[in-house]
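Every protein chain but one is kept in place in this view of the complex.
We just call them A and B in the order they show up, numbering each chain from 1.
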Amino acid sequence: MTDAVHPTAVVAVSVASRNPALALLRAVARHRLASVGLVIIAALIFIAIFAPLLAPYSPNQQDLYRVLAPPGRIHLLGTDNLGRDLLSRLIYGTRVSLFVGIVSSLVSAVIGVIIGLIAGFRGGMVDAIIMRITDAFLCFPPLIFILAMSAVLGPGLQNVMLSFALFGWTIFARLARGQVLLVRELPFIEAARSVGVPATRIMFRHILPNIMAPVLVAITITIGVAILVESGVSFLGLGVQPPTASWGKELRVGFTYLEAAPLFSIAPGVMITLAVIAFNFVGDGLRDALDPRLRGANRVPR
Amino acid sequence: MDHDQDLDRREFTVGFLTASFAALALRPTVADAATESPSPAVLDQPWAVWDKNAKPVRGGIFRLTREQYIGKMNPNHWPVLDWVSMGYFHERLILNDGSYNSTVLWLAEKLSWENPQEVLMTLREGVTFHDGSPFNAKSVKYQIDWIRDPASKTWDASWLAQLDTVEVVDDRTLRWKFKAPWAGFNGVMANVPGYVMSAKALQDDVDKYDNQPQGTGPYVLEEASPGNYLKLKRNPNWWFAKASGNPDMPYFDGILVTIIPDPAVRLANLRAGQLDALVLDKSQYAVAKIDPELNVHRFPGNHLAALSFNNTKSVFQDIRLRKAVSHAIDRQALIAGTQFGLARLASCMYPDDHWCHNPNLKPVAYDPDLSKKLLSEAGYGGGLTVKGYFSNTTMGQTIAEAVKGMLAQVGIDWQVELLAPAAATSRMQKMDYDLAQGGWIFIYDPDLMPTGLYHPDGGFNFGRSKNEAAIALIEAGRKEIDREKRRAIYWQLEEVLYNSYEDAWLWWEETATAFRKQVQGWNQEGFLKYQDAWFSSHPLWFKDGKA
Partner (left out) sequence: MGKYIGIRLGHALVILAIVVVLVFIIARIIPGDAVMAAMAGSVDLHDPSVVERVRHQYGLDQPIPVQFVVWLGEFLRGDWGTSIGTGQKVLDMFVQRLPITLELFIGATLWSIAIGIPTGILGALKRNSAADVAVTAGAIIGVSIPPFWEAIMLIYLFAVLLPIFPPSGYVPFSEHPLLNLRAIVLPTFVLGTHSGGLLARFVRSSLLEVLGQDYVRTARAKGFSEAAVVARHALKPGMIPVVTVLGLSWGGLLAGAFIIEVIFAIPGLGRMSVEAIFQKDYPVMQAMLIVISLNVLLVNLLVDILYGYLDPRVRVRG
């Protein structure tokens, strides 16, 4: 099975530079689209952190005599079906989306990388079994698997993140394993082995730091995917429970009132799109920056 | 029975509307039709009046939409998710009048009470099922016995529990014997068990009936695409057209019902000319009303929205807490915000246009200060946490959130979960809640709702309510044949439930329907006055016979 669809490429092992993080950031910023993405992400993080200060109203403050109000001076974006200020709900929704996106991605990464490390390092039967299991999970389109898991686990944000991680680990497992295969034969690894350094030590102290680069790219892009998936699941009815505001949930409710209050359908969608685009741009930029010779995704060698 | 009010309520109303129109539009074509004159029993009714100046035109396919596909087409099998369409091909023995009393004889021509435990029923003649078999006493008996047979796996068998036997006296006459005086008999015959089905079809292949019904209705099922649409075509042998002397009924050549889950998409289709009539989502009422292409009508719906207390196994055993909840809710605001003004403030169970409504009871006042006082009296001055569930539709979510907000204002944290019908039913059965969605849809015979909600045998009680005085009154009401005396019993029942704050009643429904201008024949006055009966006898038509 190939994973050419996932826009994470094989990256040549980057020789540790003096300050890799800063060099990376500079390289990314130079990339036009990625810098736009960075700006957007920064803005979103700012909004999420300072939500209580930025939001003009409490997101849960109902006003039943002023439901689905059009945008105006009192409510800049109008109100939702319970008279709550839409702008405030979107601002607070930023917290939910970013939280879900980042946590889902990180948890998937942690689980996946560990499994991938083991698979790549051990090789043989262990590797074969893990890879087949990974392939089996990847037979399901992400949304469908996560939807089914969410339905089984029940509504709620935690369950969405859990469902995502139960699927998302596969991406990182395959990635990590592929990277390990590249690095495994390098001299300094051989040396460590022959000296008798225990396997876990080799995996985590020697191999892991060298494969972080592509993993970072994957985490960034996965955050975007997670946000998209969460909004999809919330749109279909699971996920976030009221009164918590999530972009996907707002979009769902807004659709019911499409004609009465079109902004209710437009605004949440814009937020989701912006966030996902931003993470995709940055992920792209990261990948290009990490290997300038690369001009797009390649297949991961088996 | 599905507890999802917003769905079924709208569907049923439009279904009834259409069924009625459909009913009117049909005309039987019996060989000697030319010589038969309209049956006086039919024309003797106050609702059997048609506008002399109107010139109905035959033709066209009437296009409607429903939120869910009908499911099973045998009304006694679960699930039936679209009672409106059900009414196109199935008709009942008795219909309800303008105050939801089952007084209108439809497929039953005569009904006389020999004694409180025995009814003699004469069926209308000249009626045939869609499959050609005759509608007669034998067929009705077969159907009733079939419903009561456990092997048939019907969900409404318990509604006939009071029935002892039904016997065929002659081709057109049945004798019904009850185990005890059964005042609700008419009501049940005007409800699900009263939808007449072809005995022949049931005998030939009962499983097939679920997807290929054979009723007596004005329209015949032509094609069904599950989840997608229903196609119905005109029944040229419809009995009512002949019996009423309106030979051209029903006027439409057919009906097309498409399934569209989203309200915004439904309205868009109406506007785009893809639909001819639509039950509006309440948020769309204001927008549709001013649309020059549409005629919008608003009328009461006989559904009740309420909150249900677990009176036996939760904190709500304490009447002070029930009072606190009921007074904490601003019903006016709820109606304004969640129903867009399209609902009637409820005092108790029966809507204000139902014949058993007790006018002496007033809606519970909005008094949050009283709520807080009662809460601290009961020992919950520091806050009360209760759990429960509500329907997970958009409307259900909106109402739940609004109520949750109101309760929070007085210090009650209602941890409400939004559940699909199946999960909600499960909770209800296990009494795993303190405060949950309640209410009732299709309030016709006055016994069904209180039995279902407050009697130990009721299908929606499961032990959560055990008000002895109420139970005694419910049982008395079943036996009282005299209408006035019966009404008095139900007035008392409402008072008992009201004073004990057995539930928190919120509102009685209203519905808004939009028709494209080409659709003719609607009379708002007539409908408001005679409801079901009007529906069934006054079909619509297209101007110039085209959609």
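In this section, a contact is a pair of C-beta atoms (placed from the backbone, for glycine too) under 8 Å apart; a residue touches a chain by one contact, two chains touch by 3 or more.
Nothing here was measured: the structure is a model prediction, and the numbers come from that model.
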Residue among A:L162, A:L186 or A:I266 that touches the chain left out of view: A:I266
Omitted-chain contact residue, chosen from A:G93, A:P142 or A:G168: A:P142
Contact with the hidden chain (one of B:Q162, B:N186, B:T216 or B:T258): B:T258
Touching residue (missing chain; options B:N115, B:T385 or B:S426): B:S426
Residues from subunit A at the interface with the omitted partner, ascending: 1-2, 4-5, 7, 32-33, 132-133, 135-144, 147-149, 151-152, 224, 228, 231-232, 235-237, 248, 251, 255, 258-259, 262, 265-266, 268-269, 272-273, 276-277, 280-281, 284, 295-297, 299, 301-302
Absent-chain interface as seen on subunit B, which is shown: 1-2, 69, 71-72, 77-79, 153-155, 158, 210, 225-228, 258-262, 264-265, 268-269, 271-272, 274, 420, 422-423, 425-426, 429
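The definition used in the following text is that only the chains that are shown with their structure count from here on.
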Between subunit A and subunit B, centroid-to-centroid distance (C-alpha), Å: 48
Of subunit B, residues touching subunit A in the complex: 262-264, 267-268, 281, 283-284, 286-287, 330, 333-334, 336-338, 340, 392, 394, 397-398, 400-402, 404-405, 417-418
Residue ranges of subunit A in contact with subunit B within the complex: 60, 62-65, 67-68, 81-83, 155, 237, 241-243, 252-253, 255-260
